[in-house]
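Every protein chain of the complex appears in place save one, which is left out.
Coming up: chain A.
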Amino acid sequence: MSFRNYKDKIEEGDTVILYLSNNLYALDVQREIKNKKGEMIENVYQTPFGALKVKTLIGADYGTKIELTKGWGHVLQPTPELWSLTLPHRTQIIYTPDISMILLQLDLVPGCVVVEAGTGSGSLTHALIRRVRPHGHVYTFDFHEHRAKIAQEEFKDHGLADFVTAKHRDVLAEGFDKDLNGKADAVFLDLPSPWLGVPHALAAIKEEGGRFCSFSPCIEQVQRTCLALQEHGFQEITTMEVLQSEIKVSRRTVPVRDLSFLKQKSSISPVEEKPSSETSYVVGALPQSNPGHTGYLTVATLPPVYVRGKSKKDDDNISSENGEKMVVDENV
């Protein structure tokens, strides 16, 4: 239950993040686990630095140092960011640089209702929940029945069930739940054919408008999605790519080679033709292998109904005065 609130001490049932010299592991704090024969035995977690008796963690402070036979590490409380790095992959997942941008581009703040398809491994879902709680809600759908079920159980285990509804549903074929019509502040699509989801997004977003975001690895998906968005009256359609690189910092001592003495005939001969001294720099180098592409983020605004779609299908018979007043009254 360590996903729900800030905690100071580790309790049984928590998921903790084990940080061992730049490697992260997610670990469930249970005194005992079942072995292959189905018997309950003491829970011992094998790390590269030696075995960890899990029960020793109970009662310890988060951020505390733990001693292992061949080294030491630290235990951290999971955040959506740490979880993205340690979660069991059931699909490809979206990582923090894209997640951060998605959250900001969707204008999400506590209290928002956000709809996501598909759930995948729940990497983004955890971040969505964190952003909209305590008053908001995340509705997430996956067309893979088993995956949807695992996600549902995971949210329950993580103590997040109050803030999220995870369902098995083929959104492209069936649309979102009818109950969700006009309920969402934002819709996020990570689907193979996001353009087919655009009409469903239109139906789900509130009358006062909202935001849309689609994550697609391929530019052809983006092109079709942008066309669909335009046709359905979305504004401010923008496509972007965000990449993060880690800079490796080190202190580097480099030789200094002096060439200026060559201008004159040297009295002292022969001068050695090799570096004469050393100097030291703090250098930041980009890693040799760097993420080059994750996916394109296509975002758009759906304006409120009173300005929606006028540019597309013009209904001259609707009086704007009355129409607007009525809509506004409903929203106040």
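The rule is simple: contacts are C-beta pairs under 8 Å (C-beta built on N, C-alpha and C of every residue); 3 or more make two chains touch, one makes a residue touch a chain; residues count from 1.
Going forward, contacts and distances are computed from a predicted model.
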| item | value |
| --- | --- |
| Listed names "Ras-related protein Rab-2A", "Proteasome subunit beta", "tRNA (adenine(58)-N(1))-methyltransferase non-catalytic subunit TRM6" or "CHL4-domain-containing protein", with the criterion being the UniProt name of the chain not displayed | "tRNA (adenine(58)-N(1))-methyltransferase non-catalytic subunit TRM6" |
| Which of A:R133, A:H158, A:H200 or A:H232 contacts the chain that the document leaves out | A:R133 |
| Missing-chain contacts mapped onto chain A | 5-6, 8, 19, 22, 24, 61-65, 74-77, 79-81, 96-97, 99-101, 103-105, 107, 109-111, 127, 130-131, 133-135, 208-209, 219, 222-223, 226-227, 237-247, 249, 251, 282-284, 296, 298, 303-304, 306-307, 310-311, 314, 320, 324, 327-328, 331-332 |
